[in-house]
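Some notes on the structure that comes next.
Every protein chain but one is kept in place in this view of the complex.
Right after this comes chain A.
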Amino acid sequence: MRLVIARCSVDYVGRLTAHLPMAPRLILIKADGSVSIHCDDRAFKPLNWMNPPCKIREDDGTWTVTHSKTGEKLILTMDEIMHDSKHELGVDPGLQKDGVEAHLQELLAEHITTLGAGYTLVRREYMTAIGPVDILCRDQSGATVAVEIKRRGEIDGVEQLTRYLELLNRDPLLAPVRGVFAAQEIKPQAKVLAMDRGIDCVTLDYDGLRGIEPENPTLF
């Protein structure tokens, strides 16, 4: 990652033309060759940019970024370079939207009786040939229950649980296995599909599981 702060003007020549007048700006040149030009406000997309694959040619006072396939050009006219530094960032682990789903799994495993009195945990992340089932537990009568946990319960979550159930039910030691689809919020379509397949739906109260009291006092 190369950071350049410079007074520059930028012209874009390609499918359309755009011009950024002379001003101090931040120019990011990333490891993949992409170039983006930022101004000093908002956590927002760049003022202008060139996606990879592209090449950068640095002449005196003029930098030209050319897209290798389309030939589009970003021409930076450099008046003054105030800062130029380079840092090795390595491979990014990727954006984790949130850890809610994993946390829900952990919390539900801890408070497995949320699903019903007498439920006991067998194991979290119960491994099957097609992937781990979020929670495997037993109900009050000792029958096996597979739980799929989602933050938002949608159709694909039900499909996923259906696949696990089909596989688990082939195991004579576990069968019959019942399914429970647990989510903070379950879409009506997903609910219909789950009911139709004999899968129970449970709406989870994340704050309640975390032990966060409701904002206002309650009667009990």
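Quick notes on this structure:
Keep in mind that, in the parts below, a residue touches a chain if its C-beta (ideal position, glycine included) is under 8 Å from a C-beta of that chain, and two chains touch if they have at least 3 such contacts; residues count from 1.
We take it that contacts and distances are computed from a predicted model.
Its UniProt record calls the unshown chain "Beta sliding clamp", which is the correct pick from "Molybdopterin oxidoreductase family protein", "Beta sliding clamp", "Sugar ABC transporter permease" or "Aspartyl/glutamyl-tRNA(Asn/Gln) amidotransferase subunit C". Of A:L161, A:V180 or A:L204, it is A:L204 that touches the chain left out of the display.
Residue-wise, the contact with the chain that is not shown comes from A:T218, picked out of A:T17, A:S85, A:S141 or A:T218.
Interface residues of chain A with the unshown chain, by the touch rule above, are 186, 188-189, 192-193, 195-196, 203-205, 208, 214-220.
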